[in-house]
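One chain of protein is taken out of this complex; the other chains stay put.
Entry: chain A
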Amino acid sequence: MINYVLRRALMALLVALTVSFGTFALFYFATDPAQTIAGEDAPQEMVDAIREQYGFDRPVSVQYVDWLGSVLQGDFGQSYFWKQPVVELIQEHAKVTIMLALLALVVTVVIALPLGISAALRPNSWVDRFALTTAVSAQAIPNFWLGLMLIILLAVTFPIFPVSGDSSWRHYVLPAFVLGTSSVPAVMRLTRTGLLDVLGSDYIRTARAKGFTGYRLILRQALRNALLPIVSVLAVQLGHKLGGSIVTESVFSMNGLGRLAVESIFNSDIPTVQSLILLFVLTFVLLTLAADLINAWLDPRIRMG
């Protein structure tokens, strides 16, 4: 098991390094940070001076190692645009995003798992049809539209929740619901097909022949097998929510990482963009690692393989 964890962690580290170097190099070739700092109309001498001062004239690999060295010491650099340390910027915005993402995950799990399980227990019944219809509709409705409709209904017409902002828990209810439901179709379907597969398997027949039936059959024989793919997909969904809830944050005017990313891209604020990308990559890598470890704990074949 320890061996497995070490191997997976090493893989995760390699992925994170590769992706971060890739994005770093992309910025190096696609933009001119000296020009950005100096301003569009700055004279060439000034741009050259800045380039030399900031070290932008060095080879890309040297700059990357330099940057990585600072990052490892907790120094993510200064934002060109907001003129404050990137670390502070990220800390401010991360609180909102993490809160939103976790709440959204709860929404996803609470809706998708029961729906998927009941659909699998009675395939082609009305529960199943209802679940599938819900999934198709939820997939078809865009996030921003659902957000706007909820604002009109529950914040304007019936002012139960605030329209926008992120200053109290009430602000999080509608966006968490919107963000959470967007993952329901994928997770629900996977739960349904996964559990149906497991229920049709030979070892479930064996368990039934031993005398298992009803909820004990599901909880003590089937669920653990059915959970394996769900854990993986939930990790990916959580990663999306932590990194990519730009639309939802914009609709509800929440100051999360998604909006920070958009604004720093618009303003060519390279240190911030680079730090955010590294953060998103690390989030994904760590979540996948966590999912792998949970699955290894659930499934001896992975653990010992």
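Before moving on, here are some points about what is shown:
Operating definition for what follows: contacts are C-beta pairs under 8 Å (C-beta built on N, C-alpha and C of every residue); 3 or more make two chains touch, one makes a residue touch a chain; residues count from 1.
What we mean here is this: contacts and distances are computed from a predicted model.
The protein name that UniProt records for the chain not on display, among "Cobalamin B12-binding domain protein", "ABC-type dipeptide transporter", "Amidohydrolase family protein" or "ATP synthase subunit a", is "ABC-type dipeptide transporter". Within the whole complex, the absent chain has one touching residue among A:11, A:68 or A:231, and that is A:11. The chain not displayed touches chain A at residues 7, 10-11, 123, 201-203, 205-214, 216, 220-221, 224-225, 298-301, 304-305.
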